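Yeah, one chain of the complex is gone here, protein chain that is, but the others are all in their spots.
Per-chain residue numbering starts at 1, and chain names A, B and C are given in the order in which the chains are listed.
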């Protein structure tokens, strides 16, 4: 049987989809819309920093970043291939998409640790 | 050189193909079919397939129901073989994955059916034929050795010196005409309901196999016995399966009265009673409809008189569980819901009891030529087939014909290469001429077809009389002449469906002529053949099959062949009385 | 009076009354390989009847107006699967799609998208048949067969587990609706995968189709467009079959010892 990485990528994609669905809308709503618009006040720098302090939180954040970025990478890979009709370029597109996701994860790790 | 060439990819043909592959994998077997096998008409069968499995049921009872249902025109040795092998065939299908409906303990479930004294009809909801055909088709995919010619149309049998040597067929997609050499040929081309105007049968059921055999010199048998199913939807002729009545549906006339009680079919009961009322045999039910019509107790619609099938009291849950396809069909094609509305129904041409004359192994009088399924007449159905006997029949006799043909192929060296070549050449030239001559004038195929259908309906419907039948003989003869000059617009070699329609028309005319000839010859009333001018059954004169040959002049010549009786002397058909 | 006659009579009567002369226009895609390099549309006016399906309209054209029109059909009761075409841009069974749905028309009838066109409305489906064989759509058993006197037990619940996927009539509307298949014909596609699942989920089956399904051309080709399910006339829900197998394949990849 030919081995394929797709099942693992798909698992990451699915988990990312769930995480993104559950977490992202409320986070954008708070930090991207309501606070910048002044509807809510920004919390104090220290408060936010305290939130990020526990190791578990930082690890969880890395996980969130990883899953969401793989989710996005996976979808962008297939959608671009389907919309542009460039499935034969899949190996390159896959490397670009997942590569970008990994880069994002590295950034997150550097920031948080 | 093909060892066993099967014409037809329906239930009978596919079962035969597997039988050959299982008997001897070294044989080459081919299935030639004018449609992809899973499109064959077996796919439309709804209600179920009968075979004895229940405790308390016996083979003899199944045999007796079949024989009395067939008004003692069945060959009893054939029936005995049939009922004995049917259970094994249905179990085999179960082992191949057929999704039979089940009892809660996991055993296969059975339901009652018309004319059957016991519950012995296996079913897969109400898509039995669909599941059966797809199971068979998908199972054949397992056998690499089965070659398929999909969308090839067989136009001629190659026969020389009393033996079959192959077929000539058109590859519909390319128009290529090819002579395919074969040691044996099995005809499994299905029925011929399309010779009538109003039928449950699919467009492909044009009696090709009957015509092929008949033209090659093999006799057809019992062609006058045409089954009308009592419950077809008006306009489309879509079948509402007998299972609807088996599950408790009622037939009522325009006054809401369960009229079958007036026709010696028993008294109405709330729950269905076997061999009684709505579970009587189809010939009697269709005849009762005509009587109701004559009494003015049917309802007029733009598509002819109807009575109603009432399923409302069954309730939505039972309908969805047992006969969901009935609901689907009523909703999509009649715009009504059987859970709340009455279903208008009228008798509709459904099944051909007659067909190519064969013995118990499907062998015809032409060496190496076999027939099985609806196109054949092994004589288990007699003058009236019981519902749910046809599906097991195509399996039992498909398998038998397959095994017998395999045996013949192994013991006989083939063939007549010269005959194959020359007959193939002749046929190729003939078909080319039809295309090239290209008449843009002449009668339309569709008009000829319709006139033939109306002629048959008029003369050979549920009730028949001598004069109209004699007239129909003439009409058909003139139609045959006019068909020679039929207009053909399409000269393309690629997927030329008009050419196919024309060949089918000729096949149907052959079949129609034999139906009328046999009906004219049988001056008695039996089962589905009811002569108003000879209303009684005449065992002295007609306890015999009609055997019809094509005379050298091209007209049908009808003779008689005694019925084989074993243990059941002819008696009265009793329904609804214990 | 027979049906055809009474139907004619009804039509004639309606015409005499002055409100039944209605017709509807069918714009039919024609492709005749001997003369056309690509399909062209041809219009035909056919009588408008409440009871007519698209297929009745096509047959009217073939029988009365132009005998050269080619299309497939057989059962005209939605079960043989041969009459699928693109009707006003959507894949439909033409025997189960009624003219009345389209108001005053016109109705555009084209061959199913995604398949090579042989002629007029007839497409080439050999690719699907090859795929169907490929997924081993038969009951796989290991070890001894039961004798022909007994059936394998299967409870109604076990039947229910795969029943829906066994309802496929191979009409191929789903392939036509699936953009992945249309772009990449190597994709195994909705119906073939649903049928593989039909056997996988059958309690009597002991086989394994992981090697076929767990591949780029298998379930992983599907990006869950979901149109296969929307157009399926038999409610097979191939999209669901595929997504479910993705879970199975993923679990078996991560936990190779897990059974199906």
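Here, a residue touches a chain if its C-beta (ideal position, glycine included) is under 8 Å from a C-beta of that chain, and two chains touch if they have at least 3 such contacts.
The definition used in the following text is that contacts and distances are computed from a predicted model.
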Choices "Multiple sugar transport system permease protein", "Fumarate reductase subunit C", "K+/H+ antiporter subunit F" or "Sulfonate ABC transporter ATP-binding lipoprotein" - which one is the UniProt name of the chain not shown: "Fumarate reductase subunit C"
Touch with the omitted chain, as defined above, among B:211, B:334 or B:494: B:494
Omitted-chain contact residue, chosen from C:65, C:129, C:148 or C:247: C:247
Chain not shown, touching residues in chain C: 31, 33-34, 36, 38-39, 89-90, 113, 116-118, 124, 126, 155-157, 160-161, 179, 182-183, 223-227, 230, 237, 239-240, 243-244, 246-247
Footprint left on chain A by the chain that the document does not show: 14, 16-18, 20-33, 35-38, 40, 42-43, 45, 48-49, 51-52, 61, 64-65, 68-69, 71-76, 78-79, 82-83, 85, 104, 107-108, 111-112
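We adopt the following convention: only the chains that are shown with their structure count from here on.
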Topology of the chain contact graph, where touching chains are joined (line, ring, star, complete, other): line
Inter-centroid spacing, chain C versus chain A (mean Cα positions, whole Å): 39
Of all residues in chain C, the ones touching two or more other chains: none
Contact set on chain A toward chain C in their complex: 1-2, 4, 6-8, 10-11, 14, 78-79, 82, 85, 87
Residues of chain C defined as touching chain A within the complex: 179-180, 183-184, 210-211, 214-216, 220, 223, 246, 249-250, 252-254
In the complex, chain B residues that touch chain C: 35-36, 38-41, 43-44, 88, 91-92, 94-97, 99-108, 127, 130-131, 134, 138-139, 141-142, 150, 173, 197-198, 202-204, 234-239, 302-304, 328-329, 332-333, 444-446, 450, 453-454, 457, 487-490, 492-498
